[in-house]
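A single protein chain has been removed from this complex, and every other one stays in its place.
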Amino acid sequence: MVDAIITPNGDLDILSKSEIASLQNSSESVYQELFRNCALAVLSTGADSDDGHELLAKHADFEVDILSAARGVKLAVRNAPKNAFVGGKIIAGIRNHLFAVLRDIVFLQDQVEIWHQNGESITEMVFKTLRHAKALKPRRRPNLIVCWGGHSINKIEYDYSKEVGYRLGLRGLDICTGCGIGAMKGPMKGAAIAHAKQRVGDARYIGITEPGIIASEAPNAVVNELIIMPDIEKRLEAFVRLGHGIVVFPGGAGTAEEILYILGVLLNEKNKHISLPLIFTGPKESKAYFEQMDKFIGDTIGADAQQLYKIIIDDPIEVAKSMCKSMKKVYKNRRALDDAFFYNWSLTIEEPFQQAFDPTHQNMAALNLRKDQEPATLAADLRRAFSGIVAGNVKPNGIQAIREHGVYKLDGDASLMSSLDALLASFVEQRRMKLSGNYTPCYELVSH
Amino acid sequence: MVDAIITPNGDLDILSKSEIASLQNSSESVYQELFRNCALAVLSTGADSDDGHELLAKHADFEVDILSAARGVKLAVRNAPKNAFVGGKIIAGIRNHLFAVLRDIVFLQDQVEIWHQNGESITEMVFKTLRHAKALKPRRRPNLIVCWGGHSINKIEYDYSKEVGYRLGLRGLDICTGCGIGAMKGPMKGAAIAHAKQRVGDARYIGITEPGIIASEAPNAVVNELIIMPDIEKRLEAFVRLGHGIVVFPGGAGTAEEILYILGVLLNEKNKHISLPLIFTGPKESKAYFEQMDKFIGDTIGADAQQLYKIIIDDPIEVAKSMCKSMKKVYKNRRALDDAFFYNWSLTIEEPFQQAFDPTHQNMAALNLRKDQEPATLAADLRRAFSGIVAGNVKPNGIQAIREHGVYKLDGDASLMSSLDALLASFVEQRRMKLSGNYTPCYELVSH
Amino acid sequence: MVDAIITPNGDLDILSKSEIASLQNSSESVYQELFRNCALAVLSTGADSDDGHELLAKHADFEVDILSAARGVKLAVRNAPKNAFVGGKIIAGIRNHLFAVLRDIVFLQDQVEIWHQNGESITEMVFKTLRHAKALKPRRRPNLIVCWGGHSINKIEYDYSKEVGYRLGLRGLDICTGCGIGAMKGPMKGAAIAHAKQRVGDARYIGITEPGIIASEAPNAVVNELIIMPDIEKRLEAFVRLGHGIVVFPGGAGTAEEILYILGVLLNEKNKHISLPLIFTGPKESKAYFEQMDKFIGDTIGADAQQLYKIIIDDPIEVAKSMCKSMKKVYKNRRALDDAFFYNWSLTIEEPFQQAFDPTHQNMAALNLRKDQEPATLAADLRRAFSGIVAGNVKPNGIQAIREHGVYKLDGDASLMSSLDALLASFVEQRRMKLSGNYTPCYELVSH
Partner (left out) sequence: MVDAIITPNGDLDILSKSEIASLQNSSESVYQELFRNCALAVLSTGADSDDGHELLAKHADFEVDILSAARGVKLAVRNAPKNAFVGGKIIAGIRNHLFAVLRDIVFLQDQVEIWHQNGESITEMVFKTLRHAKALKPRRRPNLIVCWGGHSINKIEYDYSKEVGYRLGLRGLDICTGCGIGAMKGPMKGAAIAHAKQRVGDARYIGITEPGIIASEAPNAVVNELIIMPDIEKRLEAFVRLGHGIVVFPGGAGTAEEILYILGVLLNEKNKHISLPLIFTGPKESKAYFEQMDKFIGDTIGADAQQLYKIIIDDPIEVAKSMCKSMKKVYKNRRALDDAFFYNWSLTIEEPFQQAFDPTHQNMAALNLRKDQEPATLAADLRRAFSGIVAGNVKPNGIQAIREHGVYKLDGDASLMSSLDALLASFVEQRRMKLSGNYTPCYELVSH
């Protein structure tokens, strides 16, 4: 364990006196624990676990304090994981992540309150959060590929995701993922190798996370821009406003959540004219996975949704070529809509996809999982269902809730419940729910 | 006259939709005229006049509009002064100034309102305004010399100020002035030549102005960082918090205002431990000027104040060497106080020097210009008196007020009024009040 | 196979007309084949073979031409390996390597002739070749670690070399190797990951090769500075003049050659005062390897030589810490000797280590492999013996010679031959001689 004083090398060294005081106050109050836990997650980069609860338990004596300094802030850590340090000095990338946590968790809070008071839209708030993180880069052509997929994937799938990243990187495309391991790391790692070969000096490996998940999905070592959005809904919005194309690899409940989110959004009539290429891909061994996912989508939110993506099996080069070609379409689309390249303002995202969903047992039980409604509305509630399952599986709060109140009860019509059951069962069978150990479902499906 | 659409190349191209809308709204309302006038002043850079009123009158048909664009804002100007353009394209430096006006006048307004609501101190607000203008640069050693002095100085004094700037520049010092011509331009020009010889690539020529004065003191061509503070008091605070040393050249009422400001601040017991070198200098032909100024200071705010500056006559190299040496002291002083190099937090500035003074006839008449008070308090009111005289001389509002209500009446004890009379009379005689034409005083001194 | 026109993006685009003409002439004459073969090797980066002969045979129809252009040269390739291209465009890193070949093989030739005429020392020529390749960087502190070791090592050893590279990289150290795979690639790859974590933007992965070996050891994908020295002796000199420390991993005959070279040089009395840290290291599974090597050294060139290196088994962090610490000693040593950091002028290298050794059957047979001579002299001839064996194993010319004239005969005293036999036998047994297939020795030891 290491005790150290850590100095930022970026913008946080130009804070006003009251901002520093407010950081210190904040960190002593409501955000204290949040900040501490996120900081711990970041300092644990490289640990091979997805059990946030366990991580927090293991480092119960970890502490972090914000030190005031006229020239900015410093952080004092005690009992920090020693892997984050070399020769007593923190690894530069981890230091950057640590201050990204400070920036996004503590510093933004007052700001967010002001935004709320001003009645700003969530889309505005997402924009400002990303701008504050310097993630909005003007004068760059569309080239950011969001890669979604499970943290718990097998070696063949991981290698495949790496190969896809490699092929994307060779074509100069940047990568954005959810920050963690598995399909979130593979594409970044592959792209990093390709970018090195292509001598790309300013490649971006953006990891977007949120406080609830960061402890279970600590940023992998390739991430060079870490952004912590306030919750999962803002995180999903950040993905689709920032990215120019989306590739989905195999995954479990979290990936299903992401798929239902983007399909729900794209089903919106107002988004018909928006170019946002979406590809599902995996090695030939994962063919069945996507067949099942495709069937589930057809069975639940319908055939229209199935038109919104392309499935490419076992062909990384084709995925990369297709994305590369689509980037030109996205470029023209943004120009035609007079939209920015760095933020997809034109995309309409309705309230049900923006508002935070708190997966209490009550809220989970209240989800309307019936086919007799608009596909987009159903997609919204299905998305929430999967979101709750992710929480129950890996998020510290969710795990705690399950421990206290038993499994979630999900309630819907028979046909939909049957589709859902099949999908979830396959996730369990394919070990996509959890990295290690036998998986005990955190949910129970009820139909009537 | 030129009509043109002007695109920024800096940060203003990452604005949110609501920010752009708010810019447009703001610019259509209360800030519209302010923005238009400041924009006109900036586009008139290089004009040889200090009569803001005249400038505005001459360009009555000038218009500027803020255009919305997803990728940021653009400005549309109509009937703009043609000297600001080459081959139909705006000169890059002037474009930057134009967007500095947009940034400081329009964009900051909402922000300022929020600050007010939060009850932030003026010092905090000055800090945030400067940070927003990217004027706070971390990791640079103290090297910024504030140069004060008149816009209406003679050729010998101008050449002297240029030579001082040259000698400062040779020693790697940067320059900050009030933006306009005369003693505000000379030191920058001299330093620019020296910096070129020394191959200094990132030299700073900071011009700090305020909306009331910008029309009469348009930024000279050397200024490469333009900052528009909300009013004269914030501008003065910006000078002393940003700068590391101050050189005062001969000048008129405005220079007297600056001198009384800094002396009033430094007389404060709490500032005894602050290093802030202050030099009065001019060519040998201006020796009498500084003798009289020194006498005026001694006669009014006393001998203690006279200890706060050094007078160097006709020796630019000595001025530069002295400042260069003092920079090491400032460096040590900031370190000892654990203060930032880029913002002098440690300096205490009391309310009378921070609050905006509106030079109405009533306020001017109410000033307490008597010796039977604390020197610092007297300095504060004397500062206000000179501030009002500057307004009456060159600021559009002040000129208007004088036209409507006649000259200001200044009221005080006989001894002080006599000193003041002598000083002002010499300013008039030496043609320091106004660039051209015969000067008609905008004030009347009354003692009893 | 791909046909393409390739444009440089570096300095070769400022060539004079006669230089371009001379490039074209050269490339049509004596250097034509050399250039073609090296170009082919570079374009084959990533191929999994060490059989240069086979590579050349497989691409018999590959062609490369130098095109004249007023603004510089271009290269036209026909039937080039398609892996070097993405979407019809050559991968940027490979393009750089290709022009490094042009620079070092063709462009330098006339220069070298001039140097010869001027009677310049080999050390001068090595210096100029490195400078021409822009490999001499002033104003950087000692931090370049040369990593030697076999191309044909097992997975455990490879992973170990990668881990050592990772630990060196975390400490900001750069890597220089012989360019190929195995122990030449592992340390670079590990360091690249560490440098990314430490946000090192200008890390160096220098690959130094020579025309005879490049076909069998094509530069790996991490190399970002490729240098082709005229022959193996100049290559070895480039390593030790450029590098600030040396780490040796397990390897075969080539590694033995490198070890004997550096020990032979360091045994020189004149080099007693030179700091050049030398570490032999490998995983615990390779412990026996270094024991045997250490014994061989003791048995042949003696106990003094054994004092020149440190053996560290199974401790990458210790290797990195030790090198990191030694860099400070090297720094002080260079300062004390008033030597440059970028080129170790102070090191004395005697003629036997500088002059090119042509491993003809006759020259091999003539080597003096007897203990009754100076250790350094014996080291020189032992180095030559291993050099010949490498040629016979993997270099196109050597393979050809063995095919024509049978195996080399090496002749020496019984004791030394017995040591040599043991060492070589172990190389064969441990499959260090050749990547694939059964190894047929290219030598025969004779003692009398």
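Chains: A, B and C, in written order; residue numbering restarts at 1 for each.
Note that a residue touches a chain if its C-beta (ideal position, glycine included) is under 8 Å from a C-beta of that chain, and two chains touch if they have at least 3 such contacts.
Worth saying up front: this structure is predicted, and the values here are computed from it rather than measured.
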Task: Neighbouring shown chains of the undisplayed chain, as defined at the top - done: B, C
Task: Touching residue (missing chain; options C:63, C:120 or C:350) - done: C:120
- [ ] Check the options B:36, B:59 or B:171 and report the residue that touches the missing chain.
- [x] B:171
TODO: Decide which residue listed in B:56, B:222, B:260 or B:424 touches the omitted chain of the complex.
DONE: B:222
TODO: Write down which of C:341, C:408 or C:443 is the residue touching the left-out chain.
DONE: C:341
- [ ] Write the list of subunit C residues that the hidden chain touches.
- [x] 13-14, 16-18, 69-72, 114, 120-121, 124, 127-128, 131, 136, 138, 337-342, 345
Open item on the list: Suppose we count only contacts with the excluded chain; which residues of subunit B make the list?
Closed with: 86-87, 91-94, 96, 170-171, 192-193, 196-201, 221-222, 224, 321, 324
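Note that only the chains that are shown with their structure count from here on.
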Task: Joint neighbours of subunit B and subunit A, given as chain labels - done: none
- [ ] List the centre-to-centre spacing of subunit A and subunit B in whole Å, with centres computed as mean CA coordinates.
- [x] 49
TODO: For subunit A and subunit C, let me know how many angstrom lie between their CA-based centres, rounded off.
DONE: 45
Task: Cα-centroid distance, subunit B relative to subunit C, in whole angstrom - done: 64
Task: Set of subunit B residues in contact with two or more other chains - done: none
